[in-house]
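With one protein chain withheld, the remaining protein chains of the complex are depicted in position.
Our next item is chain A:
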Amino acid sequence: MALKIVKGSIDRMFDKNLQDLVRGIRNHKEDEAKYISTCIDEIKQELKQDNIAVKANAVCKLTYLQMLGYDVSWAAFNIVEVMSSSKFTYKRIGYLAASQCFHESTDVIMLTTNQIRKDLSSPNQYDTGVALTGLSCFVTPDLARDLANDIMTLMSHTKPYIRKKAVLIMYKVFLKYPESLRPAFPRLKEKLEDPDPGVQSAAVNVICELARRNPKNYLSLAPLFFKLMTSSTNNWVLIKIIKLFGALTPLEPRLGKKLIEPLTNLIHSTSAMSLLYECVNTVIAVLISLSSGMPNHSASIQLCVQKLRILIEDSDQNLKYLGLLAMSKILKTHPKSVQSHKDLILQCLDDKDESIRLRALDLLYGMVSKKNLMEIVKKLMLHVDKAEGTTYRDELLTKIIDICSQSNYQYITNFEWYISILVELTRLEGTRHGHLIASQMLDVAIRVKAIRVFAVAQMATLLDNAHLLTGNVQRKGICEVLYAAAWICGEFSEHLDNPTQTLEAMLRPKVATLPGHIQAVYVQNAAKLFATVLKSQEGNTDSTAAQETSQLMIDRLPLFVQSANLEVQERASCILQLVKYIQKLQQKDVEIAEEVIALFAGELNPVAPKAQKKVPVPEGLDLDAWINEPPSESESEDEQPRAIFAKEEPKHSRPRHTEVDEKELAKRREARKQEQANNPFYIKSSPSSQKVYQEAPGVEHIPVVQIDLSVPLKVPGLPMSDQYVKLEEERRQKDRADKKKKEKKKRKEKRSGRGKRHDSGPESEEDITPAHMVDIVTEEMPENALPSDDDDKDPNDPHKALDIDLDNLMEMAGRRPLADSEKLPVRSHRAAEVLKSPAQDGDAESAASQEPKKKSSKEKREKKKDKDRDRKKSKEDKKKKKKHKHEEKGEDLLGGQAEEPVVQSEATSEVAAPPTSTTAEVSDLDFWLSNAPVPSNTQEAATVVAAAEAAPTSEVASGTAPDSEPDEPKDTETEETKSSKHKKKKQKKEKEEKEKKKKKKHHHHHHHSDGGGEESVQNGTVEEEEPLPPMSNYCLLAENSYIKMVNDIQGNLQDGSQVVVSVIFENKCDSFLKSMEFNVLDSLNSKLQRPEGSGPHDGLTVPFQLPPGVSNEARFVFTMQSIITPQKLKGTLTFIVKNEDSSTHEKLDFKLHFTCTSYLISTPCYSDAFAKLLESGDLKCSSVKLEGVVMPFHHLLARICFRHHFSVVERIDSCASMYSRSIQDHHVCLLVKTSGQTVSIDAKCDEPTLLGNVLDEIKQTFSQC
């Protein structure tokens, strides 16, 4: 052995280590790849050796090669080997390698579960730490599910080093396994107040990350965070919290009001720029959320803008950048405060730093007005010319278009200028935004009627000079513009000066090099132009001109008929034939122009981009339902169950395709879309949603627009937009002069029709009259379209699954405790009803304090809870009353909080006062926020409420259960969480209720039911009919006055001879339980697996201790020889009960019952495989009848599935086939039928003894109920 080690280390000396590898690579610069490939061969050899040190060295080198881009996934198994080394050195290497190259589809990951679990519970904190770090990088849904419970335990580890890592990794676990969020949340919340700042910071980090995606669920934590914010000195934590508040304020304006003051203080006091910046940011968020409500925050805005100006003026480019970034947020709601800093921002446009210029550009968007638009755009155009990189230039281009087109071209006074700008932009080289310019051209030409003449002239020039745009290959993006040009020239061809020339330009052979969709538009619009030309020429006496035009078409179109693009080909051949026919008629001297024109008659309206999506689906139309049943599946399925079982009752077969679940539907939809996309005959959505032809009945009432003739209509060649700026100046001057002259005369064209739109501009702009009185046609939307705008959400966002309501979990008892299905899985994820962790008891805060709980009977506890709740409620009402008083005195909330202990002592005349810590009070968000002004008339109501409340309070004090409407507390509670908007209403309602209550008092006594029972039903797996009752497989194992054990048994699929017994130990006494040892007497058939080296009769140490009131779960593995009969094993649990002064040894005997069911594993089975199995003839038959079963069929099935680990293969009416498999691969098939109260179960299995036992157990399950 020693020799081997020595040999191993000598071997190692000759191996290359990481440093040698790196050196080697550096020495082989020329043939690096070759050198590395020989290294990889060496590494492969090393990995084959037994010596773990050699392997670890190899894996370490692989990690380096991975960074260089080499795929090392082939060594995944070796990495796992190194991970499982007992030496920390190697373990760390293994985990590092795993974290660098493992991911969800790495198949060896599933082998690591047990190793990681072992490392997590290692006594060495660094083993645990390394495992947590590694896991955080490659956690998969399976790992998250299997290890969630272990990690949760680590959150309460004694070492803060482990705690903070465990807390942090929980976020990853939540992402992969969202079900863990609810059960883990109370503990996470508790960590917010951990004594260690690192742990606290980690908890803040995780909650901020969660809240960022689903802020509304975390509103109730606001008071706690507020407390942290005012107490913490750690800037990291502060920044996170302040950022979180920024996300929360939009949801709750009252929160914002509360925040302003402390944030302003921080802004004034902090020296850390990062903190200052985040404070400013959050204040801005607050101001945005308040902008509609409170006008009186100009001081805060001024403060922010002022601080930001300081940042922007700073020489540090980082601060400058961030200042601009934050400024753009203010801009949205308070444009005026920003506009006064226009000078600064324009200055930033000239900054040498591109990031800063981009930010300044963003700000410009909000700075423009009618007055300065031209000036700003001119400046931007200069930048466009100067810009070196295409990205920045493209950004400039989009910004120019954004700025000009914002709010329906609000700031554009001269559209000719705008068209000129657009045309100038087409001269940009290599821009990707051709389509953007094109769509603007189309939009303006369609919507601004007056500009069409000008636009058409410009577009004709563009078409004429098309070679300039298409000449260079690099300019591909820009040729999209021709699409718009061709379309505009065709559609508005009546405005063309020289249509023949344009027609000629559109039919040049060069056009054939354009992309297909543009050619298609060319062809179509050539036809429109042709119609116009025809019409103009037909009036002439000489018909040859017209015939020449037709000949031109006939000559040129065949080029397009040969196009590879189907669309082009189709249109061209269609139009070619049409022209040929026209030519024939022309030769007969038939007047045809009118008829040809009629082909393209009709106005068109712009349609809003989302119009199609917004058409509501008519009632009763289910787009996902089958129109006809699919033929293939149904036939075989219908026959199949009949053939198998001997006795068969007549049953109706019914189509059950509607039962297809959502996922399946989504998949099919996707497949259908795919199919459509590949189908050339399926019409796809067109790239521009705006060119939809429509008969427009509403065109007549679009007012005709007058054109100001101060602008020259004829612009030679390509226009220079600059001249418009000059012209505009002159025009404005003239306007002003005119105005002075005829002050009393109102100008005809002055905003008569469009007053509204102009009002929104700054006041100074009133002086500026638009050169064009344009009518902007608004985009059309379908009738009764839904205004919702949430169609942009990504359905694949992993955070969607984390949108879980956590409030109820944290507030008062009995509201909505964790449902059974929400318990964290312990190896197998199944329910644990009997599990009585303090968290489940409802009071989250009692879990936090882990205070010893008085052991009391269930009834007593329930009563207490009721009292508790009512007491709190009354307290709340009192507080409300108080609050009004505070308002009168103008007192702050924190003062109110300080008074709480007094309130508490008032109400606590009870016997056993359960812990009502301040956290409970603080979590009452509504109260916390309630120093916001309340309408005065509610005060009256509040006093009435308080008066009404007095009576019940005294009753609580006397110890009887309070009487009230059974559903009343729920009502008020839910209402309390609503925002202040409802406050008035709520209080009125409360008042009514109280009055009702008064009347009803002494009439009937109601015990509140726990409420949790009902609620959890709704959380359970709900089928289509009724909700299922909660179920649990945990059954009582043994109990005495100290401890209670419940257990569940699960087969281990990976090992056919193993079952896992999960035992939950619950400490029922006031003392500490420790040194628990679990032991059973092995039988010949079944043995408890003990660690290596321990004797066959040694007990197993339970790996935890139990403080009072706490429960925890441990797992024990048993090995089974035969699984066909049930077995019982006797066992003992020994433990030490430790009090402050004494400790005693105690023991508890139990009998562990292994049913045959526990060897079964619920395995899904497809109906065809099921049919094959039954037909194979290897299975033996057996059957059983159950009488007097009164429960819905789906409950019955659910019970069999749940208790006996079956899965439903298929269900038809009152008949279902089910399947399960044993750990030793016996197939068990059931056919369950019900009629009235009789249930008959026919079963088949390849092992008759097992089958008999399983059936007996099923029978027993149903005889119990």
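Here is the rule we go by: a contact is a pair of C-beta atoms (placed from the backbone, for glycine too) under 8 Å apart; a residue touches a chain by one contact, two chains touch by 3 or more; residues count from 1.
By definition in this document, contacts and distances are computed from a predicted model.
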What is the protein name, per UniProt, of the chain that does not appear here: "Eukaryotic translation initiation factor 6", "AP complex subunit sigma", "AP-3 complex subunit beta" or "ATP synthase subunit gamma"? "AP complex subunit sigma"
Contacting the left-out chain in the complete assembly, out of A:157, A:212, A:309 or A:1180: A:212
Residue in contact with the excluded chain [from A:60, A:308 or A:478]: A:60
Contact with the hidden chain (one of A:318, A:398 or A:1085): A:318
Using the touch definition from the top, which of A:47, A:202 or A:593 touches the missing chain? A:202
Listed residues A:38, A:347 or A:391, member touching the removed chain: A:391
Note that chain A touches the chain not displayed via residues 5, 9, 18-19, 22-23, 26, 53, 60, 63-64, 66-71, 87-89, 92-93, 96, 100, 103-104, 124, 126, 129-130, 132-133, 136-137, 139, 161, 164-165, 168-169, 171-172, 198, 201-202, 205-206, 208-209, 212, 235-236, 239, 243, 273-274, 277-278, 317-318, 320-322, 352-356, 358, 391
